[in-house]
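Have a look at the structure that comes next, please.
For this view, one protein chain was removed and the others were kept in their places.
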Amino acid sequence: METTVGLNHYLILAALLFCIGIAGVLTRRNLLIIFMSVELMLNSANLTLIAFSHYLVNAVGMVFVFFTMTVAAAEVGVGLAIVVTIFRNIESLDIRKLNVLKH
Amino acid sequence: MTPGDYLPILIVFGIVGGFAYFSLALTHLLGPRRYAPIKQDTYECGVDYVGDSRQRFSVKFYLVAVLFLIFDLEVVFMYPWAVNVRTLGWFGFVTMTIFLVLLTVGLLYEWKKGALEWE
Amino acid sequence: MFDSLIADMHVSRLIPEIFVIGLALVAILVDVVLPRGRSTRGVQITVLIGLFAVIAATVLGKENTGEAFGGMVVVDGFTFFFRLLLAIITFLVVLVSEHYIERLNIRIAEYYLLLLFSLFGMLLMAMAQDLLIVFLGIETMSVSLYALVGLSRQKHTSNEGAIKYFLLGAFTTAIFVYGIALMFGVVGSTNINDIVTFLSGLGDSMPLLAWAGAGLILIGFGFKAALVPFHWWSPDAYEGAPTTITAFMSTAPKAAAFAAFLRVFYIAFGEMWGEWTVVLWWIAVLTMTFGNLLALRQDSVKRMLAFSSITHAGYLVIALLTFDRIGAAAMLFYLVVYALMNLGAFLIAIAVNRDESEEKGYWFDDYKGLVFRKPALALAMLVFMLALAGIPPTAGFFGKYYIFASAVNAGFVGLAVIGVLNSAVSVYYYLRLVVYMFLRDREAREREGPLWITDEITNVVFLCLVLVLLVGLFPDALLTFATNSVKMLL
Partner (left out) sequence: MDSQTIVFAILALISLFGGIMVVTRRNPVHSILFLVLTFFCFAGFYVMLGATFLAAIQVLVYAGAIMVLFLFVVMMLNLREPEALEGGPSFFQTLGFIVAAGMAVLLLAYFAGRPGPGVPPFSAGETAYEVGGPESLGMLLFTEYVFPVEIAGILLLAAVIGAVALAKRKRV
């Protein structure tokens, strides 16, 4: 099937979403939203891998994405457990309230 | 299989979403509007409600949810093995056994730690 | 069809790693089987015996070298070196932990289990020859460490350290994967050897995308090794973690991060090394200077050591920068020496700290008059501080000497000078602690509580002390070992 959508369209889209994720991490203060921005970045990286994988006709990128998803799941399990422990202690998720360590 | 073969799925998605919006919009347009305090209540008749829906969940639910996530991943790994199980033969069997032993030990651990109990 | 595949696996070369995982499974079963309350001790003993077996297997399998799993990992002298270093650090940390975690009220078997999993991840990083394995190794290590840092749940410092470490770690993961994705787009493979073959074939027409990919991967390693400007997480994570974990984190994962860093950048991106030296030059300077300037201002010993560990990472970058065998050997030498002196210093900090239930603790003030209270301990601390400051006749001196010498040898004279200057600045805050140990006023006398010294701490501190002095007197043996370990690399 002839199509005008090419590799670069996917790469540009992934790059944009990756940067939106970076902006989210660097500007937001809610722990959960920061974490979600990270997930968005990770997914953009996955999209890049799959796009390359498709256009290079090489499944290695797709296999890699398989493992990225596993890693993301493991990270989410531990990361949200940390969020839960924090909330039990300070009853807030605003990152600025976590400043016991600032002098 | 090219993406074109997945077009029916896309159409189904469209129909499903369209139907949902269509019905919502239709009730919104056609339904009579009579507002009264009793109408706005969660239950128009029967029991009075207690508290609100944003009740805090207990942390024990979290552990169950994490378990679900981890074993979800396990199944995700099993599927591509299962479709190739004949070709992979004993080699795949041994690989999968090791993989499953790892996660079974994890399950055993959770069980013994009481993470699966409702207390 | 599987015969050649199995033949390419060479499972026997990975026996130490398999032992670590087998050990983790056995330890879980021990924890499950033994009655509550007594199980941690049982798990600790199991882990100690198992780690001994891991070390023994490493030494016995020294000759069994080569690639394994179709070139995904490689077992060579370099791997051997890091296997020994990482397993021994873990062994020592496990040895001193039992009483300490009881004191912290986190006496749970998970502590040891997570240490084992992070050890496994680090071993993978040291032997990885495929970016996928580097990635999975980093993640296995990190996921375990996130949980370990946050283990004292009731402490705010621990919570905060864990969440910062976690969020920045996850952020790095995303950047790292994006870097790998771009690299995969250029090369079509994630194997380090394929990357070098492809990139060297390109010659001068290196695509911009390869630079971007390598740069993002560099950021990933920079975060894991806590290099400025990617160091924000490390002081808080180091302060929040249980101190035994801080000692562990500032030595073993740092070593593993540098091991993977060295292998990936020297081999895979060796073609573009010339340009990277400019970036790394600045990173080295910033890392040394920032770590020092911030360490100067601390009034908590734990935090001071945390910042100084950033500085030491800066010295290690200098060694990395040289891109030759001398520099790489100096780096390995320094990693060993640094592990010994840092471990010793942190253990003494544990012994001197009065109250673990305090959020912060580890004040400089607690050290006042230590010389009169416990001369042996104070003397040991003196040696570790001298070593960290790089003053002869301790091992720390030779560590720094080899690094700066390798830098001069490779033509980075300016960098060596900045390193020496930084080293001179660091003398101030290390010796400040020594001065405190000799001061004793009435106020300090009133503050004095009992020291918290266990047999294990005494033994391990003594071992570190002897080794720091021995290596300081006879550095050649270790240097030869380090040089032999990097032979296959360059």
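Labels for the chains are A, B and C, by order of writing; each one numbers its residues from 1.
Just so we're on the same page, a contact is a pair of C-beta atoms (placed from the backbone, for glycine too) under 8 Å apart; a residue touches a chain by one contact, two chains touch by 3 or more.
Bear in mind the structure is a predicted one, so any value in this text is a computation, not a measurement.
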Name every shown chain in contact with the chain that has been left out of the document.
A, B, C
Need a quick check: the contact residues on subunit B for the chain that isn't drawn.
1-4, 6-7, 10, 54-63, 65-70, 72-74, 76-77, 79-81, 83-84, 87-88, 91-92, 95-96, 98-99, 102-103, 105-106, 109-110, 113-115
Contacts of subunit C with the missing chain: which residues?
2, 5, 9, 21, 24, 28, 36, 69-70, 72-73, 108, 110-111, 113-114, 117-118, 120, 124, 132-133, 136-137, 139-140, 143-144, 146-147, 150-151, 153, 185-186, 188, 207-209, 212
In the whole complex, what residues of subunit A lie against the chain that is missing from view?
1-13, 15-30, 32-33, 35-37, 39-40, 43, 46-47, 50-60, 62-63, 65-67, 69-78, 80-85, 87, 92-94
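FYI, only the chains that are shown with their structure count from here on.
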Of A-C and A-B, whichever chain pair has more C-beta contact pairs
A-C
Chain centre separation in whole Å, for subunit C relative to subunit B (CA means)
40
Determine the centre-to-centre distance between subunit A and subunit C, using the mean Cα coordinates as centres, and give it in whole Å.
27
Where subunit C touches two or more other chains at once, the residues are none
Specify, in ascending order, the residues of subunit B that touch 2 or more different other chains.
none
Residues of subunit B touching subunit A in their complex?
2-4, 59, 62, 66, 69-70, 72-73, 76-77
Could you list, by residue number, the parts of subunit C that touch subunit B in their complex?
2, 5-6, 21, 25, 28-29, 31-32
Flag every residue of subunit B that touches subunit C in the complex, lowest number first.
89, 91, 101-102, 105-106, 108-109, 112
